[in-house]
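Of the protein chains in this complex, one is absent; all others appear in place.
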């Protein structure tokens, strides 16, 4: 149990970053844990696994891709058990479903890149189509790189994304592939959108709620306001597996507050620095979610999640 | 002439910063220039002064407080000349009107502090009234410090203001006087306004146009959008002397583009960084200008400028 | 038949008030009617029941919770009949399905209270979270009382709700449980929301249409406008059983006009008093419906109704 | 002095109601006070009058029509004194200027009625032009009655205006002259405007600020929101003499909070009733002020006040 | 193959007009093609049919009603083949499913007329209910004529719809049935809506996307803006069969640019005339789609399409 607890601590302490990485790490942790205890008799191992799932589940306030992974494995395990009784090899089953979930997650990324790239038209001149993005999202860069590979030509403007400068990661990834890229400070987002004839804005997501609200990097809601003001389409590229089913039952997503040290390490002592990691974007500001199940309004995400992943139905 | 040209270069090269400082420096440069050539005969000196005024005037694309100063001195000089002929001592007159203009500018600051402080109510608990500001403006901190001196209690949230972190100057000035102050990154401005029950937003101005448009630090228009979304009053504290009369004749304010080095000195070579210093805020987003002539809608600034400073009438 | 007609008259004349009470009364009326004629032979009783259902159905212009109840009983009856032929005891079946419907309705209330209470965060100090409501709705007070029982601390502002002062009922229910409550006149709703840092608005519903429009107490749409202006989340707590399936086929909800005597009994004779009971709130103004099936956008109510209550499918 | 103080108490205690009535009462109080002390020698009487003006001035938090009256008399008195020295009869002068101010105020009402009536077109059928109003304002009914007298035909909808039902006064005044009138409860204002093809909304004002903000009966800002949503012109009929010059110097209008007894005399003890008398309407929501100086945007009221009443210039 | 190619050319060249006519023509073309080659052996004919479907499919950039028809026939054919092997008579089957699809399309029109007519209330006087429409749509006139047949009384305002004056077709159809009709030039649409107390706006659709966006005649989005400004309900009457499933996978609808000759045949040579046939209307501006499956928000069209026509599921 100790190694599992240590792994949970790694997750809790933000050592592992990015929703997909956390999900991978969590699922692998569970698999390793199951194999380590492979020799235990059925009932004992079963209980241990359920306990382990709960521990990992609670290691972060919100992390839907991870939680949906654990839920997936748990449900599949119970189903197999119901059908085949105690003859099953629990560790093998955990291993199998862990793999399957990761595969689902990876496939969703590939589909999103394809579907999103379809939405980008092919103008001969890269200057004739400008896309704006904020922060760094592998779903977003996946789309942009896929479109570029398809020989579509466009240019990108990104923000620097204080305090951690994730915009620089985005810029580097695009620049490395030869995509013409511009950068502005965060507070210039309205100016950039106003003056550069932006055709499309895409960001990623950290979580999605049953109301169609998207949780994403601080500044996303501000950017949404700019999009709405200028009537520019705002797309959110994200696996549906980031949908948080608990929100349907009234549970609110938590907003992580990070350390002031990220913002101003030498700040005067009495100064209070507020450093929220995320903010929420209402469905009203989102033109479409680009997901593995297609492009659709965020408003219907509750429906689409259960259509796409019917094994999650009847939760609670 | 060489020293004058050197001074003009200092202004051009942004060595001198802040509208008030530039105005002071320009006026002093003219005065010194006049005294240096005090011994010249009337006509020669007169021409030299007019030439000097033109040179300084053109040393920056836009700098209304400086230009209005030069215009003030020039007009007063011509008037005195018309009334008193060639008997006047040009250098003395230039000196006198230089002083008078600087006095006007300084008095406007004091009045603004008083009038603005009146707009802040006195709540016993500093947490009961929160003011938001962006960047650094001496007119704004003047108001806040004056109100605090009057024992009014409130708290302030400011942005860090990338890329030059002028928000840190604001924070220090306020913290030093004991005003409870919080700071957020620029992209958290909507989040901060949404979650902290802001009662009032104040920023400064770099220039004002005949349409009532305010030119101010990049991010100001973005902030204005947030204010409008949340229906929070947005005040701009500024001397009327920053009004640019040329705008009435169709001349647009120039938007200064600064070096990418301010944003990311180690940027990848192909990355293009756009670093605009200012953006414009339409009168529609401004609840009131706080000026030496009182608080009024930005819409009537054209009228108010000529009522307050009638000697500028009939320009062009 | 006469007693049934009398009961219909009671419903028509507004003697029975509140959607849930009307549904209960109607269902009970049908049950009693069935038992009274228990001795009739199958065909005769069958026809009588269908006739009775029609009569009660038409006793009010709109009353979805009641109509869905009658429809539920009718459909279940027909299904049983199809499966088991004439061997069934019609009166018993009517009785059984009447009970089942009322149970559904009651369970929906309990679920709504739980789910809605989850949406209220637990701040230590009741003054740190303010909820606004209008009129009286048992779904809304159900949520508030449940949250309070869970030791969540908050305060409530309600309107008086002219002309019948149902806001006073709301205030009393909350005050009795110790929830700190404030009241304002109806026209002060914008003032109250503007000045009291409201975090959430909840009202009930009288009916819901296939477009996601909610019919509720006069003043609800006005309140929705205020919410939108201030970007405060507007929730509608309501059983999905108030969905009116006829609206999908173009039938409009009727707006009840009540007597002027409720407003000003001593009015001058020529004065014309307009006293509408309800108004409609478009889905655009509603952040979420809080229902027995979870919280979701009003936009998808058409889908959610048939997912939750699949036995209503294929109507018409 | 005692009678003067008693009169001030009458003003303070809201015994005198309505901005015009308060102004009349205040001015008459000063006049009587002056005549009572007519026999005093110049310097003594002068000081007494100034003291009296201050006392009356401070008897209410805000009451611009009264304060502008006192200011008018004081300024005229000082001017006469400067021109004619101590030979003037102070009491006579106070009397003369008191009369002149009241005359100004009354003339403004007549002009407003004429100008406002011009804005109402003459449709043959009263049902073809519907005007909406809230609360009671003599400037508004003045316009409506004048237009009706000019044989213009229209109809009016008014709210009841809780808690004091001033809408009933409006309704009676109009009904008595034969103007077709409808009434709704306050919360039905959006419904009424939405469904009755309103062509124009007019309310009165209690005070006007240098930013063009109008202070008026609670519900006025709510109504403004409705007007804006439906793009119906919102006019405010008011003497310019209700302009409060202090607001230019940052002084905020106070919002009067009235007793809970007006709202619910039998309220449960722990219930907290908030009963604000007024709310503020931003210039953005007002299409035009209808004043004695013509119809113009509220935005330019600061200018218009000094153009119309130049003797108020250079205050402070 | 040649006749098929010729038919495709007819479709391509816009010789066939109107989504329904194109669908009919395409389906008939396929049927005729199948019958012409009836004598071929199974495999050969099967390949020919699939090739033919592809050819017709690609004859226009976008034409969902046609494409959904071809897809329908193809899927049904494959299903029958899977179930019954090579014993089936391909030509007969193509014929059968062609008929069935056209029947679906025709039935959808009838249902839309009925459902839409339900949404129009019956006012005695035609002047008491005004409906606004733009261009010509048989779904829209279907609803209006059906409602009129049901003795509902209302009047209609339509635009002339430059450059092809399709509004005149609408006007004639309505006038011929005796429906009181008014016409305005296109640029008077806001004026007409503002001054004529419009209760409802209905237009047709050329295509619908997975985001709920409607493609329709140029001017439709402009009209939507007017509706939103005045808060008038905007309905789109359209068969669900105009839903384009490809849009879910990121494919954008193409906007057809027509010849300048339609606009100004004698134009000066250097003048560039832009003549777009369609524009897109976001779901945000649409109150409801009136379809064969009922009235619902455009937002849920993706769901509704697959519920109503489940045989289209799992495309791609």
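Labels A, B, C, D and E are assigned to the chains in the order they are written; within every chain, residues are numbered from 1.
Here, contacts are C-beta pairs under 8 Å (C-beta built on N, C-alpha and C of every residue); 3 or more make two chains touch, one makes a residue touch a chain.
This one's a predicted model, so the numbers in the text were calculated from it and none came from an experiment.
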What are the shown chains that the left-out chain touches?
A, B, D, E
Contact with the hidden chain (one of E:116, E:163, E:245 or E:288):
E:163
In the whole complex, not just what's shown, which of B:181, B:247 or B:275 touches the removed chain?
B:247
The listed residue (E:6, E:254, E:267 or E:313) that touches the chain absent from the view is E:267
For a quick check of understanding: of E:114, E:152 or E:190, which residue touches the chain that isn't displayed?
E:190
Even though one chain is not shown, subunit E touches it at residues 134, 157, 159-163, 168, 171-172, 175, 180-192, 218-219, 221-222, 225-226, 229, 263-264, 267-268, 270-276, 279
In the whole complex, what residues of subunit B lie against the chain that is missing from view?
210-212, 247-252, 282-284, 299-300, 302-303
Which residue numbers on subunit D touch the omitted chain?
114-119, 121, 284, 287-288, 290, 294-297, 299-300, 303-304, 307
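FYI, only the chains that are shown with their structure count from here on.
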With respect to inter-chain C-beta contacts, which pair, D-E or B-D, contains the greater number?
B-D
In terms of mean CA position, the chain most removed from subunit C is B
Separation of mean Cα positions, subunit D and subunit B [Å, integer]:
38
If you average the CA atoms of subunit B and of subunit E, how many Å lie between those two points?
58
Between subunit A and subunit B, tell me the centre distance in angstrom, where each centre is the average of that chain's C-alpha atoms.
44
For subunit A, jot down the residues that touch at least 2 other chains.
284, 299-300, 303
Pairwise chain contacts, counting only pairs that touch as defined
A-B, A-C, A-E, B-C, B-D, C-D, C-E, D-E
